[in-house]
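Below is one structure, written out as structure tokens; comments come after it.
Only one protein chain is missing from this complex, and each of the others stays in its spot.
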Amino acid sequence: MKPFAFARPADVAEAVRTVAADPAAVFLAGGTNLVDHLKLGVATPDVVVDVRRLTSREIADTADGGLRMGAAVTNSELAADRRVRERYPVLAQALLAGASGQLRNAATTGGNPLQRTRCVYFSDVTTPCNKREPGSGCSAIGGYTRYHAVLGVPPTPPGPTAPDTCIATHPSDMAVALAALDAQVQVLGPHGERTIPFVELHRLPDGDPSRDTVLEHGDLITAIDLPALPLAVNSQYRKVRDRASYAFALVSVAAALEVADGVVRDVRIALGGVAHKPWRATAAEEALRGAPATEESYRAAAAAELAGAVPQPGIDDGNAFKIPLVGRTLIAVLRDLTPSEA
Amino acid sequence: MDAEISLRVDGEAHRLTVDTRTTLLDALRERLGNTSPKKGCDHGQCGACTVLLDGERALTCLALAVAYDGAEVVTADGLAADGELHPVQQAFLDRDAFQCGYCTPGQVCSAVGVLDEVRRGWPSHASPDLTGDPELSHDEVAERMSGNICRCAAYVNIVPAVQQAGGQAS
Partner (left out) sequence: MTELVEPRAMGRALVRRDGVQKVRGTATYAVDTPVDLPAYCHPVQATIARGRVTAMDTTDAEAVDGVLAVLTPFDAERLASTEDAEYAVLQSDEVAFRGQLIGVVIAETSEVAREAADRVRVSYAGQPHDTELSADRDDLYAPGQVNAGHETDTAEGDVAAAMAAAAVTVEQTYETAMYHNNPLEPHATTALWDAAGDGFLTLWDSTQGVHPDRAAVCQVFGLAEGQVQVICPYVGGGFGSKGTPHANVMLTAMAARALPGRAVRLALTRQQMFFLAGYRTPTIQQVQLAADRDGRLSAIAIDVVEQTSKIKEFAEQTGVPARMMYASPSRRTTHRLAALDVPVPSWMRAPGECPGMFGPEVAMDELAEALAIDPIELRIRNEPEVDPETGKPWSSRHLVECLREGAERFGWAGRGPRGHRDGDWLVGTGVAASVYPTLRQATSTATIRFAGGRYVVEIGAADLGTGSWTILPQIAADALGVDVADVDARIGDTRHPVASVAGGSSGTNTWGSAIVQAAREFRGTFGTDPHDGAEASGDVDQAAQDEDHAAYAFGAQFVEARVHADTGEVRVPRLLGVFAVGRVINPRTARSQFIGGMTMGLSMALHENSVFDTRIGQVANHDLAEYHVVSNADVDAVEAYWLDEHDPYVNAMGSKGIGEIGIVGTAAAVSNAVHHATGVRVRSLPITLDKLLPALP
């Protein structure tokens, strides 16, 4: 681990100034991802700026009937909040499906969506990785791809030495729920405040896999807002993983469904573990709106979303299984969310 | 780069100088000589380093000591500070809820945290109803304790130990 200075500014404005002023400065919240990466040599900052006690630790009702979740609210507190449990069960479930009790006590609302990929090559500084070291190549192509993307990847694999390839997935569970819930991200940057729709926060590799999100250096997440979304009362997060707990998703599905008279009135779907970002399943949503709330529609919606999926070959048969797996999981979740009288 | 911090550990106040890179785990073990929390992975993947940090269970291997200046730490040793075992510790003994003992201080602190979280009504992934009050069922305890890996695999004894300490018949 490289030495670094530790700064605890007086307020968020100073924190943003401090980071903005130094290209090698980073924010620290719960530290469960950053400290991991400091030890691995994946993150090598000169200055670590502690914002854990600066941003808000409140969950406040908003004027439009939604919730504002301060960046310092821990994953545990958020999952335990009555309003979240009752009005946005998909979010509580996603949080509770993530990491472990101890980690959720430290992990924050601001830090969780900004955690970086769990690609084993990204974490191992002795192997090439375009995300960690732009231009060095992608060790995952043809390697251990079980936890890698099938959506948002080029139809023909570019080869391991291509300088801007990346087939990593975003590992957060919480983020998948937030993507489904039309959340908004409140950002304080060097040039002031702005709001970013959560679905636009994360990006595809698009030529620069080193950037996970659209945030600029020095941008601080101060809060994340949930809109009033009545259909979210009927929502669910389903995570499929290699062990029953304390494991990242192979695939996951966040969905909210509103059915009336046997017809899908409205729906929100996001998929996890399948792409470089939490994957808002707009094709599936479109296919479902107005369609009969039947297994057949659900199957068609899954097929529509996964039409462009590309399996990644690799060790132990690669990850082709994820395409049927996420499809089946989506269908199962929608089936579960369908009111029995429908 | 060095920093001076203060910590209250198992009831005792300390001022100490740490490297900014020093984790809370290494501060406890290597600076203060408190080796009750163990290092099993150093990356948040096993739970052996669990303590109660300002009253909540936390992994000390992913916490920078400087970031927890002024914090109150209780280790498994501190749970028995007056020489008498904490009910969770007694239950672990009664149920033979360990073998090699390396994960045990972390399991014990985690269990103390779990019982408190259940008391506060926090749900878990295993809760049948997100909005109801959680009970100390097998599945609830097993899920909540899953952040503590036991390679000796004492799990089937750990769950009843936690239930016993939580005052549930099992």
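In order of appearance the chains are A and B, and numbering begins at 1 in each one.
Definition applied: a residue touches a chain if its C-beta (ideal position, glycine included) is under 8 Å from a C-beta of that chain, and two chains touch if they have at least 3 such contacts.
Bear in mind the structure is a predicted one, so any value in this text is a computation, not a measurement.
Here one chain is not drawn; of B:24, B:46, B:118 or B:136, the residue touching it is B:46. Taking the complete complex into account, A:246 is the one of A:27, A:88, A:198 or A:246 that touches the chain left out.
Residues touching the missing chain, restricted to subunit B, are 19, 21-22, 26, 29-30, 33, 35-46, 48, 75-77, 79-80, 85, 89, 92-94, 96, 98-105, 108, 126, 138-139, 141-143, 145-146, 148-159 (touch as defined at the top). Subunit A meets the missing chain through residues 1-3, 39, 41, 118, 120-121, 123-124, 126-127, 139, 142-144, 146, 240-248, 250, 315-317, 321, 324-325, 328-329, 331-332.
The rule is short, and it goes like this: only the chains that are shown with their structure count from here on.
Subunit A and subunit B have Cα centroids separated by 28 Å. On subunit A, the positions that touch subunit B within their shared complex are 1, 3-6, 28, 31-32, 35-36, 38-40, 48, 50, 52, 76, 79-80, 82, 85-86, 89, 92-93, 96-97, 99-103, 105-106, 244-246. Per the touch definition, subunit B reaches subunit A in the complex via residues 1, 3, 19-21, 23, 42-44, 47, 50, 56-59, 61-64, 66-67, 110, 113-114, 117, 120-125, 127, 130-131, 142-144, 146-149.
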